[in-house]
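Complex shown without one protein chain; remaining protein chains in place.
By letter and in written order, the chains are A, B and C; residue numbering begins at 1 in each of them.
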Amino acid sequence: MRQDSKRPLTENEMCKRVAMEVKDGYCVNLGAGMPFPVANYISRDIWSMVHIEHGVLGVGTVATDAQKDRDLMGLGRRPLSLIPGAACFSSVEAFTMLRGGHIDLSVLGTFEVSEKGDIANWLLPGDCPIIGGAMDITGHAKRLIAMLTHTTKKGKPKVLKECLLPVTARGVVNMIVTDLAVMDVTPAGLVLTETAPGYTPEEIQALTEATFTVSGDLKEIPFA
Amino acid sequence: MRQDSKRPLTENEMCKRVAMEVKDGYCVNLGAGMPFPVANYISRDIWSMVHIEHGVLGVGTVATDAQKDRDLMGLGRRPLSLIPGAACFSSVEAFTMLRGGHIDLSVLGTFEVSEKGDIANWLLPGDCPIIGGAMDITGHAKRLIAMLTHTTKKGKPKVLKECLLPVTARGVVNMIVTDLAVMDVTPAGLVLTETAPGYTPEEIQALTEATFTVSGDLKEIPFA
Amino acid sequence: MNKIYASCAEAIADVFDGATIMFGGWGPTGDPENLIRELVAKGTRNITAIASDPGNDRDGIIYGCHPLVKEKRIRKFIGSYHSWNQEFIKQFKAGELEFEVCSQGIFVERIRHGGNGLFGFYTDVGAETLLAEKKEKKVIEGKPCVFETPLKADFAFIKAFVADRWGNLQYRYTGQNFNPTMATAAKVVIAEVENIVGVGALNPNEIHTPGIYVDRIVKGGCYAPRF
Partner (left out) sequence: MNKIYASCAEAIADVFDGATIMFGGWGPTGDPENLIRELVAKGTRNITAIASDPGNDRDGIIYGCHPLVKEKRIRKFIGSYHSWNQEFIKQFKAGELEFEVCSQGIFVERIRHGGNGLFGFYTDVGAETLLAEKKEKKVIEGKPCVFETPLKADFAFIKAFVADRWGNLQYRYTGQNFNPTMATAAKVVIAEVENIVGVGALNPNEIHTPGIYVDRIVKGGCYAPRF
């Protein structure tokens, strides 16, 4: 393996990897921050519907200038387009879908995640809280992927034995996708299944507080 | 007063009298049985909207043969028409209107009513229960009129000190319209305000278990 | 991703004896009549039915769950009234059929909570009645209230006017009633519809039941006159 091919994934590459988890027929909820561009990478060969809490099932992608509509926006004034078959509805309906367990896969950005599948993404001590719909989603989507950078900018691990920050929910994450690794959260603990290009399990373990086992099937994140 | 003009009101006349309580701007819920024909007698000089639990606000009247639609029916396969401005919706929405206190006036048929405004209209002992939406309505409409014949077919009073049948709700009736009388339910007890043609307050008291006072303004039910 | 079934028989093939089934419709409007007839033909027994009312047979016009009541396929009925169905009343009085009765708004709210992932609610509705006897009580804002639990089901049989091929549904007039709420609250939701259109044919702002809730779609074979 050449040294110069060793690098963490970009956010878009992380989204590309997450998009591979979307199966035919899935309804996928995408968190408004880091996860949103996943929509751009879902295979066009399958039928899937992207859900956002703003009241849309069937988001296409970011609208072109010609499509922009002030009544069709996501977070941060992001103009959206719809795909055929889309439906628009109230917040009550949007959360019936989420909390009622009708969403096949949800993808959330987070500050920290634990080896038990706990997630902490709403409160930094001393800061103003920021929940959005995250607490409604955790524990109710059929499958939950947490997306985050593997460490803080100062290099402190964010995949932990126990979350240090106040948790959003416990035991709810099924899969972790970082810029360095893909891990499954299993009853037996974390399992490293994929690495960023050029990274060894040992190097990743050194940047991870939680202990993980390495899948017999370990590979590099395929498309990177 | 001529003897031959003494008679109880017909059901349609009771409905006519109830319709006089509908004011401009009112949304009126009409129970499916005895109260439904009230819709036919509401003044055309005011704006009012008739609500039924089937999911309509803006019921017109019974549909003509030419208007009949299998997707627009009330109780007992009664085909309905709509007035301009009508909206159709789910049962959830129909009961948000009722339980949320958005209905100005509701009219319910009942087996018995008490001097305290208790109403009993869901269970005859030994019989199969029949609630419909009645329990959601009682206590939540801004004003509730109970409609019933003054006595059973055997002549037993139905306006009572205390309901003998299991109650639907307590202290919720504002006005009672029977085939013999109109009464207000007040904190001080029942007040007889109108009588059927030719009936004296004494005759009505003899057919009423509860004791009522007689309004200084007592009159015959105006249109009868 | 194909939700369209060729026949009602195929759409209900896995409905088992003892299943809890929600049936949309109120009396003669919005009831999934083709699915119900097929369920009678299939012979499914011991059903817990969740429906506004048991339907009826009046003047030879049959609607709602009545065909199941008549064949004694329903063991327990959760609903709001008997709709003057004499066969239903007879079975109830004979103790052959259990009837859990709710006020209709509470009935549909319990279904909503089931489909919503909520765990029950307090209401003043019925709090002063015999129905409150076995319920948990609490005084809130000075009002006596009772605790009501969510309703869920193995299957929901619903009826819409039109579906697109992905399952977005639209209803007409009083045909909506309990259908959109039941569509959220069952493991398997089977929608019978009068028309099926292509994906994209419906205005996204005018969809009553988004397709996410709908597992199977079948075109009803016969909508008999109801007058």
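Here is the rule we go by: a contact is a pair of C-beta atoms (placed from the backbone, for glycine too) under 8 Å apart; a residue touches a chain by one contact, two chains touch by 3 or more.
For clarity, every value in this text was computed on a predicted model and none was experimentally measured.
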In the whole complex, of C:109, C:164 or C:215, the residue touching the missing chain would be C:109
Out of B:17, B:54, B:116 or B:140, only one touches the absent chain, namely B:140
The one residue from A:60, A:84 or A:139 touching the chain left out of view is A:139
Out of A:39, A:88, A:105 or A:146, the sole contact with the unshown chain comes from A:88
Note that chain B touches the chain not displayed via residues 24-25, 27, 46-47, 49, 51, 56-58, 82, 84-89, 93, 95-103, 140
The missing chain sits against chain A at residues 53-56, 68-77, 79-80, 82, 88-92, 94-95, 98-99, 122-123, 126-136, 139, 166-170
Across the whole complex, the chain not displayed is touched by chain C residues 109, 113, 116-124, 140-141, 143, 145, 170-173, 176, 204-206
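FYI, only the chains that are shown with their structure count from here on.
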If chain centres are mean C-alpha positions, then the most distant from chain C is chain A
Centre-most chain by CA centroid is C
Separation of the C-alpha centres, chain B versus chain C, in whole Å, is 29
Chain A and chain B have mean C-alpha positions lying a whole-number Å distance apart equal to 57
Rounded to the nearest Å, the gap separating the Cα centres of chain A and chain C is 36
By the touch definition above, chain C meets two or more other chains at residues 112
Each of the following residues of chain A touches two or more other chains, namely none
